[in-house]
Structures are given as C-alpha cells and as structure tokens.
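What you see is the complex with one protein chain gone and the rest in place.
Going by the order they are written in, the chains are A, B and C; count residues from 1 in each one.
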C-alpha cells in the first residue's frame, strides 16, 4: 500500500476514534440522550471496507454504527448533531446514535434491531444487480447477530441469486455482556462453507489487511455479481454501551486490548512505511480541529421543534 | 430386523397409505373441508422414526402431517373425524388436517406454518432434558422448510445446549410447485456440519433403513442428551395439495415414483424375509377393515355445534 | 369493458404497473412459474422474465426485508405474502424498518414498497390461514393499509399503492377472489383509487354502516333487507384503513345519526374499534343511538364448516346490529 493511501486510511480511522472519544465525554457530561454504543477498537473494519466502496454503493449497519457511518463519508457536523438529538442532525434528531443514516452517501442506516440490516442490504444488492451499474452492497453485523435466523435466509438467497453483497462480520467476541462462544455452536467460516460462499477472515485491527481483503472481494463482484463474507477479528474496548462497567470481563483480556489497538497499529505501519512523525502529528491536529469544529457546531445547534413530531411520517404528495 | 417387527412396521405404513387414499376419495367427493396435503409415498419416514419413540416422547409436524400423526399412534376414528371437521375429531373439528394433535400421545400438532414445529420441538426437548426422564423430541419438516431462518436458530440452540431432539427432514425435492434445488444454496448435510451435529442420510422410502437410523440416533440421546439430524430422501407422489394437477412435474419423474413406492418396497422386503403371501394379504384385509370402520364412524359423527365457537379459547378456571 | 374476477384485477394491476415502470418488480413464494397460490401473478413471469419476477425460498422475513432494501435503493418492489397469517414472520421488517425509515432518517427518503397479502375465511383453511390482522398495521405510524372490496377497487387501489412513495399493505380478501366486476379494456381508462378516500356504496338516511373488504357486500345485503321495512341504510366502503376517510364517515353520520361498523376481523381491538371510538368523540353530538359493531367473535377462526359459518360475520348480524342501534 502506498504511503499516501495508508495515511488517508489512518486519518479516517483517527477521525472515528476522536469522534467517539468526544461522544464518550459528551455522554459522561449528560449531553447525549439515549444509548451510546462505541466502536472504539474496531475502526479499521469500516475504514478498510469503505476504501473499496463508492457513494453509490450501499451499506447498512447495526447498533454500533458510528464507524460504519463516518467511514462512508457522511457529514461530521450532521453526525454529531444527530447523536445529540439536534434539529440539524442528519436525521433531524429523530434517529439518534442507533439510526444515523445518509442516503445520499449510500448509508442506509444504523439499526437498533440486531440482524435487521441483513435482509435490507440483501434487497439493496438485488436492486444493484437489477440496475446493472456495477454497484454493490455491504452489511456490517456483529458476531452476536450470527444467532439470528434472518442471517441464514440472507446467506441462502444471496448465494442462490448471486447478489453483489459483502457480509462484513465484526467479530469482537462479545454479545452485550456475554462471550459469543456461549451463544454459538457454529461460526461464520463454517456457515460460509455450508453456503459455498467466498469467505475471508482477517485481523480486523490491521487496516491494510482489511482494506486489501475488502478490495479483493468487492472488485470482482462489480462485474460478476456474487456474495462474499469478510470476517474481521476485532476488539470491543468499551462496554456494550456507555455506562456498562464491564465487570464481567477479566483483567487479562482488557489489558491485552492495548497491544491490538488498530490506531496504534496503523500508526506503526505508517512509521514503518517511512512516514515522518510530522505527518502523523499533522493528521492528528487536523482531525482534532475537525472534530472540535463539528462538535461545537452540533452543540450550538438548535433542538428540534416539538411541533415537528408529525413531520416526515409520510411522504408529502407531489404538487 | 425380525419378521414380526417388519410386519408390524409394514402394517403401520399401510394404515397411513390406506387412510390417505380414503381421504383422497372423500376429498374428491367434497367431504373434506379446507386444504388436504397427502403424504403418499412418504410413509416409511414417520413409521420408522416412531418405531424409536414412546408415547412420552414428543413430536411435532407440518402441513403434511397425517403420517406423522398416525405413526404416533393416535386414534384412527378421531383422526378421520378431525379431518372431516366433526365434533368427535381429535380437536373437536376446530383444527382439521393441518392441525391434528393428540397431546396424550405426545403428538404436539401438525402445523400450518412452515418451520414452526422447529422451535416448538426444541422447547419440548428442553423440557425433556429438564425433566430427566430420558424422553426425547422429534420434529418433522420438509426440504422447503430449510430456507426458514428459525431452522438456523434451533440448530444452534439445540447443539449449544445439547438438547435431545431429532431433526427429521423429509426431503422430497419439492416445495409446493417448485423444485427445492431452486430455493436452496445449501443442504442439510452441510448445515449439520456447520453446527457439528450428528447427521445421517437414509433412503426414506426403505422402512428398515429409516427405523435403524432413527433407533441409532435416538437411543443414545436418552442418556446423553444431544441433537441429531436424520435426512430422509423420499417421494411426494400426489400434488402439493389435492386438486393440484402437477403439470409442473415431468412425466419421467412421476413414472419413476412407482419403483420407489415405500409400501411396495416394504412388501418386497417382507417377502424376502420369508413372509407368506397370506401374512401380507391378512395385514391388508385388517387395515382395510380398520380404515373402513374409522371412516364410517367419522362420517356418521355429528358436526360441531355452532354455539361452540367460543369454547376452549382459554382454560376454564379450576373450581 | 370486460367482466373479470377480483384476482384477475390484481393480476392486471401488476401487469400494467410493470409495463409502466421498469423499477416495479415482484417478489414472493411460488409467484413465478406457478403464478402464485391464488394466481395473482399468472403469466407475469412469462411476460416480464425472471429479472422482474422473483420466486423466493420460504423466507418471509427476508422477502419483506429485501423489499425494504430494494425500495431504499431506487426500486418499487411488490412483495406477496401467501397468507396474511404469515405476515407474523415479517413484522420487524414492516414495523421497525419499512414504517420508520423515512421518519427516523429525518425525511431523507421514502420506502416505496407494497406488500400484498390475502386475509379472511370461507375456505375452511383453519386458524392459521384465515386471520384478518389489518388492525395491527393500521396501528403503525408510517404504514398505509388498503383493503379492496371488489375487482375495480382491487385494480385501482393496487395501482395507487404501487405509485405511492410510502409502504402500503394491500389486504386482499380470499373469498372475494372469484367475485366478478368490470374493468375498462383500454389501459389508460383503468383508474387508480386515491388512498385515504372511502366511497358511499349505497346512500341512505336512517343509519350508516361502515364496512370494508368482504363485509361491504354483507352490509349491502343487510341494507337491502331493511329497505323492505322502510329502513333506509347508507353503506360506506372504507377502501382505505390507514389513513381512513374520517370526513366521509362523519358527514354520513351527521345525516343518519346512527352508526354500525362491520368487518370480518375479530371485533375486539379491530379496525371497527377505532372508527367507533373516533365517532364517539368527534361525532358524539350526531349520535342518536349506540354505535354497534359486527366482527368475528373472540376465538381463533375454526376449521369445520359449521363452525366457520357460525364464526364469520354475515348480513344477518349486520342487520341485527342495525336494529340494535336504531332501537
């Protein structure tokens, strides 16, 4: 990978990290309504996957969707504003963290229902195939979601109809407060085999690996529609949601997280590829400024008007 | 297998066959309300499986459930009466062909919802495991049902919790009017492998094979609860339901059915095992008489009273 | 004009919509070569090919969910769920996804999907193949629900549903599939019916019966019977259940001062409850007598013939309800 490319991916990952760290503080300050699921430790996955996607490609996401959303290139201020429940949010403050969407960027929404992104994205892939423009769809889901029946339905249909969809599993070993191995008698590799589906597993914390694998899987799909699975072994650093004290995790596991930090690994890779310390510091400064500006703008933005609760339930008739 | 045993299994298969042939005629005469899905050509499966089960073991079934029901030993007159919608039916005429049940025989019901028997039976197996009496549960489902997501959920949980359940798939190659290979990008063997589940495939039209496999799989479960899959390759001779002209099936396939007729194969096996022609004829005569008596009694039985529509919706409070 | 059956009107609407707009496609179980369990999609595979008519595995959640995703990606899917009872497997996709996407995404887009499904009894299909569950969907903000009572409406409401930018549940009635009616021969002359508007089927001034689906014909029969006694009943076909034509019902009530609501669904917590409740509020001053309702009793739809006949609403019960209101 070229240095400029790697630097760009690093930048995107750092943006997600800093954005979530900002949200974490805002949450602690009582500024974020509702549940907040942070993806700290998982940033390489969406950045790597999105590096293979364009705005016309579609993705859908789950409850832990900030990274997926930002990596798809949505407006940062609108993103913050949405999570703060502001009128200027991407969804006018009606969705919040679990429902950020930006259809103009092909981001079909975070989702509060585990597994729900799967059929939605499968349908989006069907649309892409019918439209013959070479676009593809990607769906992010966690290892916990592997237990939902709808996964099975979608693997089957995607394979049967050769749909251009990338199933991206973020396997962080946890489903809320339970280790996923107590919830699953199978794994995605075995399921992929059962459906004769192309499957790759990567260290989801190594950006170059994720990007390379995503590129390899997505490229051919554009001309010869067919599904593929990308399983990313990754790490959930924070609790299931903010406020979760994680007393169910043992100290050893938590201590080991630091060494696998995707941001750190990406910075090391950058340095190894010959990046000057300046470059890395410069990126950090830029990102910080960008986050600060966006967060400030979002904080200053107005709350939605109460009178708007009935807006947008239905599409107004054209005039 | 001993001759007497084989003769007994043959007898049970023939009972199902003749019962359904009688129903077929009654349907043609306009005497059967609703949909009628016949299992002609599939009789060896439930008879073989039930040979490994007792009354305290539970089974649940699907829309094509006559064989499953009769093989579990339910009362024949009550069976006919139910399908004719009579007050004396096993379900007082409120269920019909798709809902025949006899809880006293561990028959938890035919089911009009494809795949619905799967979680119900998984739950029944959980109950058996908790009750520690060595009872097991078995669920019958078709190859078409393999596409329903709930299968995936149940395979996972059954394996994860080591539940004493036998998943019995009647693979007849059809899902209504479509060949199942156009609906599935996987098969049960592969799914079984994905869940590391014990799996056996048998010619579902050869009674000795089904019975032997069922016995082998069910036996150990009673002491060491664990799930297993039994896939039975079988043949749907009639249409999806009565009235279906089957113009979507080609002549070759239909012509080949005769040679695989499970009743015929069982009769041949009996003869080979040294049964006198008398024995076979005697069974036939007995079965015919039994069917005739049951059908006549059911035909003569009263219709349910209109006033009863509100009965049994809830369990009356104990006095 | 040609006389066609209700099911053929559905088929014609699908045909015309697919001719008119290449983004319309069909998805469902056995809807291709088999033409659907009730033949609503007959010949459409031949005409439009497998890239417009998708025969699916038995995966209802995926059918509904794929419709949502395709609709968000520029298509106009029309999904078929073989029996309304099986929509129980699609509720997350319809209620949490299709219904909410536009609103929870701040009005960014729409979900122009249609889900067709037949409800109702009369076929002795038993408790899992006869249910009328439309009240569930009418309770869900973001969904629209229509229920045509005759062939012309089956055509017109389905065309309007397919044109509609929002998700529409089109509830057809199995027992009406064989009903005959006229449809214009020229495609241009075949009309869409506006979603949200009801229709006065029979004017009258003594009482109003609000009905939909199979109950419309029953209400007409009840009205015809009472006409012999000099009781003049107005019959309204709602056509659309969400939104429903509150204005039309209120206007009628303000002329007749008596109201009966009739449908095939279970009475308790059914569609009729909302109509009645609303009129007991905004129409209270117009009411001369109790609002009565006719629906199925509180029991699963039974299988046997005598039982199902006793279970299903009919003209006699609507007549009795009218008499009680007018008493």
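In this text, a residue touches a chain if its C-beta (ideal position, glycine included) is under 8 Å from a C-beta of that chain, and two chains touch if they have at least 3 such contacts.
Fair warning: this is a prediction, and the values are worked out from it, not measured in the lab.
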Handout entry: Chains still shown that are in contact with the chain withheld from the display
Key = A, B, C
Exercise for the section: For the chain that's not shown, point to the residue among C:57, C:126, C:148 or C:181 touching it. Expected result: C:126
Handout entry: Per the touch definition above, residue among A:11, A:37, A:94 or A:233 touching the missing chain
Key = A:94
Handout entry: Residue among B:1, B:257, B:273 or B:311 touching the omitted chain
Key = B:311
Problem - Option touching the unshown chain, where C:8, C:42, C:76 or C:100 are the choices - result: C:100
Practice task
Just name the one of C:52, C:139 or C:323 that touches the chain not displayed here.
Solution key: C:139
Handout entry: Residue ranges of subunit B at the interface with the undisplayed chain
Key = 58, 60, 82, 89-95, 99, 101-104, 108-109, 111-113, 116, 118-128, 130-131, 137, 149-150, 153-154, 156-157, 160-161, 311-315
Completion exercise
Contact residues on subunit C toward the hidden chain run 85-86, 88-89, 91-92, 95-96, 99-100, 103-104, 126-128, 131, 133, 135-136, 138-142, 242, 266, 268-282, 284-285, 287, 289-293, 298-300, 302-303
Handout entry: For subunit A, residues in touch with the removed chain
Key = 33-35, 85-86, 89, 91, 93-96, 98-99, 111-115, 144-145, 147-149, 175-178, 182-184, 248, 303-310, 313
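In this section, only the chains that are shown with their structure count from here on.
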Exercise for the section: For this assembly, give the contact graph shape among line, ring, star, complete and other. Expected result: complete
Fill in the blank from the handout: Note: subunit B sits from subunit A at a C-alpha centroid distance in Å of 46
Exercise for the section: For subunit B and subunit C, let me know how many angstrom lie between their CA-based centres, rounded off. Expected result: 36
Practice task
Report the inter-chain centroid distance for subunit A and subunit C in whole angstrom, where each centroid is the mean of the CA atoms.
Solution key: 40
Problem - Contacts with 2+ other chains: residues of subunit B - result: 147-149, 182-184
Completion exercise
Residue numbers in subunit C touching two or more further chains are 56-57, 59, 61-62
